[in-house]
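Note that this complex is displayed minus one protein chain, with the remaining chains in position.
Chain IDs A, B and C follow the sequence of writing; residue 1 opens each chain.
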Amino acid sequence: MPTGSANPTAMLLRLRKNATRADLEAVLKLARELGYETRFLDGGRQLLEARRPEAAGPGAPPDRSRFEDMACVAQVLDAAEARELAERSPDRPDTVVRVGDSATAFPAVFGGGCVSLIGGPCAVEDEGRLTEVAQAVRRAGGTLLRGGAFKPRTSPYSFQGLGAEGLERLARVRAAVEIPIVTEVLDPREVERVGATCDMFQVGSRSMTNFALLREVGAAGKPVLLKRGFAATAREFLLAAEYVLAAGNPNVVLCERGIRGFDDVTRNVLDVGTVAWLKQATHLPVIVDPSHAAGRADLVRPLARAAIAAGADGLIVEVHPDPSEVHSDGAQALPLDEFRRLVRDVRALVDLDGRIFVAPEREPETEREMETIP
Amino acid sequence: MPTGSANPTAMLLRLRKNATRADLEAVLKLARELGYETRFLDGGRQLLEARRPEAAGPGAPPDRSRFEDMACVAQVLDAAEARELAERSPDRPDTVVRVGDSATAFPAVFGGGCVSLIGGPCAVEDEGRLTEVAQAVRRAGGTLLRGGAFKPRTSPYSFQGLGAEGLERLARVRAAVEIPIVTEVLDPREVERVGATCDMFQVGSRSMTNFALLREVGAAGKPVLLKRGFAATAREFLLAAEYVLAAGNPNVVLCERGIRGFDDVTRNVLDVGTVAWLKQATHLPVIVDPSHAAGRADLVRPLARAAIAAGADGLIVEVHPDPSEVHSDGAQALPLDEFRRLVRDVRALVDLDGRIFVAPEREPETEREMETIP
Amino acid sequence: MPTGSANPTAMLLRLRKNATRADLEAVLKLARELGYETRFLDGGRQLLEARRPEAAGPGAPPDRSRFEDMACVAQVLDAAEARELAERSPDRPDTVVRVGDSATAFPAVFGGGCVSLIGGPCAVEDEGRLTEVAQAVRRAGGTLLRGGAFKPRTSPYSFQGLGAEGLERLARVRAAVEIPIVTEVLDPREVERVGATCDMFQVGSRSMTNFALLREVGAAGKPVLLKRGFAATAREFLLAAEYVLAAGNPNVVLCERGIRGFDDVTRNVLDVGTVAWLKQATHLPVIVDPSHAAGRADLVRPLARAAIAAGADGLIVEVHPDPSEVHSDGAQALPLDEFRRLVRDVRALVDLDGRIFVAPEREPETEREMETIP
Partner (left out) sequence: MPTGSANPTAMLLRLRKNATRADLEAVLKLARELGYETRFLDGGRQLLEARRPEAAGPGAPPDRSRFEDMACVAQVLDAAEARELAERSPDRPDTVVRVGDSATAFPAVFGGGCVSLIGGPCAVEDEGRLTEVAQAVRRAGGTLLRGGAFKPRTSPYSFQGLGAEGLERLARVRAAVEIPIVTEVLDPREVERVGATCDMFQVGSRSMTNFALLREVGAAGKPVLLKRGFAATAREFLLAAEYVLAAGNPNVVLCERGIRGFDDVTRNVLDVGTVAWLKQATHLPVIVDPSHAAGRADLVRPLARAAIAAGADGLIVEVHPDPSEVHSDGAQALPLDEFRRLVRDVRALVDLDGRIFVAPEREPETEREMETIP
């Protein structure tokens, strides 16, 4: 199987800014002659993908060089390594991802100096409870509600989520509380159905290498919260994002949620170094899930603080009105008052940096409430 | 989200061998009354799954105990931990997985003391070449041909395999060389199409947690080669197999292919300890992929020997007529003569254990050929 | 080899607060009769270690229970698990570690809400340069100078540090700049010599399991900066500290410096989760080395910020007047202006928490200087 570097079945051509229409036509003509199908990956028509259905033949290197010889071709990229759409470049501003329809709810904003918080239970269960949490999250300063209708479970016999019924509950709570919703999608065949309800797709850690799913959410148009695989390198993570971007969806938010380690004092090892690296390497927003990283409520707040201090553009936090009641992952869900303290800390850190903490106006009583927190 | 342990939305009941028809009816009646849907997971009707669409309520523990109180219920299993179908039990013989239609080809046999070898290129490319490799693999003692039509690639721009065209080539080579075929499936929507060609599905390392895919191959009926995720625990691996088994497909072959480590002298760390543990923990066959573990041809043979000595029921090896020509993964593909030496070593180790090396009769000239190998 | 749990060769007895002199004598008498040598591990005479030179015999469990039966014995601890001296207990205040003789220099203070910074080059080389860095570190707000005279090197042929000559240079710089010094000791035979110069011993990551060295620095009296082994669990780390504490030295500062991972975007994975856990689990101060964690200067500041936000009591940072000149580890050493920015960020985070940033008064021109930093 050919690698990108000498791979005639897939090439990425970066074209010069000053390329003329005639230049473009010349490139497309040559590609056609060599048997490549082409498409532009960006609006600016500067990044051209050339694919050939047939596998490598001896003609490969010549092909490549023939494109390289053209004046308007700035570079022929290594298809296996190119993170062309995800990578930060000097002339490229931060991508700012807005989630939620401002007509019906206060939108969440990630990136470009804007920090937003996502809160909610692990899985959708009782609707009354979900409404209660949604209101509390919103009041505390959260701008997105999380809640799983389809749950990825290690065991086939575990509760797999409420599915369609869960989606309907999410939709009703979304309307009632006026807060946008992010929920996980597991199966490319469910993307359409889930997209009809949610404001943002979540692709979980265990789906980061589900490339069919990445392509589907890439085509579906709504913003995508992409979680890092718990043993994925930072580059593999960016290439997973590249799948979504290359499918035409620019609204990807990356989420570090901890990597698998050898110790057990935390459930996973929160990799703040990679958060800092990503903030340099990509223009995409980067958030952190301190709940799954810690795996225990008492360490969620310090990890949340560390993430924001390292430059994260937001957090996704597991919150539950009464964690003692939650069976699974209950150990890591934050009670509401703890969540309010976390929000207060995050707000202070964001202010210190001169960044913007994005939150709907909060009722005064909540303010007073917060003052009373020890 | 409720865990299995107190989870009324999913319970596994192990019934006593001596349960009467009346006993069964009593259990099913109680389940119905409590609002559970039920199904037997095994032919022997001793393992009953009870699911309830609705999430947990306070009534949970009573439910559980009511089943436990029934004389014919041996045990109510923790749904989140149960590896009931995959686990070895005293009265349960090794699962022997046969691959290939003995009418048209010599079948591969894994488990129960039978050892088979899978060989072939990483990806399907030139058909003439594939035929050549298939014949050589068969002649050398391999009983299954591997070859990827759909390739999981880290980059969206890398060669993704020949897809449908690749499947057709596999089908033609299969007919011409009379050797069964294992090929990877990535997308639940492609299971039917891939199943129409292959004799065995491969679920790759990066798809081990693609639960929708596991359910589909579980329903598709053909044997499944399930590779361990490169950072999955042995228990998570068995639970992934449990998804396939619980969907009604008993023919699962587990494959250890190396875990991600901190060093780079090998591409992955071959975890022979887990191979040895799996041979004790499950009745399913366990094979090893020394090619992806080593990531370099010169270490494939010693790893193959180690795997067989540790008790593996087979190997899947990357073979190529002329590795120097292969672009990707070429570094790890074995030349044919090296593959023959590997087969000879494996055969000797299997004989030493009094196990059976499964291979079609081999032409004498190949025998002579092999004698000449230094 | 007996474990602690049933091990009669080493027992830890926690005595009740209200134990009388007569009670103590009874315990000591019984221990003598059973052939144990005893010593109190704490000033409060509540923690008694009982050792027996001879290995376990059948009499073991009875021994244990005979102590447990005594009214004044609150608990017989599992010697293999006990982190009795390192562990935080309700009635125990944070340990505050002061480094440096306030007569000759402004001391560093770690713990109890006090945050101090350590800065300096990796290894002691040119004395003029070292003086320059020491002055700059002090002026920027650092209170401890780091510099290696004895270097642990992976290769026997690499520069092993200037040794005795390096110590002398450190001593002269210490006197000239009036800043305390922390330097690494590698060999138990060098503890006395190194202790004659330094204000604080550094025990490096690769020496965390050098138990003979831990005992020697424990007996030497001066504060110890103990770095976590790059693959040590948090509990193993605390038990290494316990070696120093049990040798009679209460002044241990723990340092997380990153664990070994599978990716290469950072040299090590900074484990902020363990920093947060340690702040709960132990009364000892916990600091972080962002330089070795990142392995690259451009990620040191975000990691430093994350560490402080997670609750760290200080940082040890590699600083060099002209990193471009440094050959080894140069990639991770911070230029002075970058170090000043880091200090400014840390100071702001510490203020935000209402903690105390410990630093000598700084010359106004430095202040102005800092204002001009972009």
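Keep this in mind: contacts are C-beta pairs under 8 Å (C-beta built on N, C-alpha and C of every residue); 3 or more make two chains touch, one makes a residue touch a chain.
As the structure is a prediction and not an experimental result, all values here were calculated from the model.
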Sole residue of C:A26, C:A74, C:A231 or C:I356 that reaches the chain not shown, by the stated touch rule: C:A231
Option touching the unshown chain, where B:R206, B:K279 or B:H320 are the choices: B:K279
Hidden partner chain, touching residue among B:M70, B:V96 or B:A231: B:A231
Candidate in contact with the missing chain, chosen from C:A31, C:V73, C:A123 or C:A234: C:A123
Chain not shown: contacting residue from C:L239, C:L270, C:L284 or C:L342: C:L239
Subunit A residues that touch the omitted chain in the full complex: 260-262
On subunit B, residues whose C-beta touches the chain left out of the figure: 231, 233-235, 258-259, 261-266, 268-277, 279-281, 293-294, 298-299, 302-303, 305-311, 348-349, 352
Missing-chain contacts mapped onto subunit C: 1-7, 9-12, 49, 53-56, 77, 79-82, 122-123, 125-126, 148, 151-159, 161-162, 165, 186-189, 206-207, 209-212, 215, 230-231, 236, 239, 242-243, 246-247, 260, 326-329
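Methods note: only the chains that are shown with their structure count from here on.
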Interface numbering overlap (same over half, different under half) for subunit A and subunit B: same
Whole-Å gap between the CA centroids of subunit B and subunit C: 49
Subunit A and subunit B, separation of their C-alpha mean positions in angstrom: 32
Junction residues of subunit C - those touching two or more other chains: 261-262
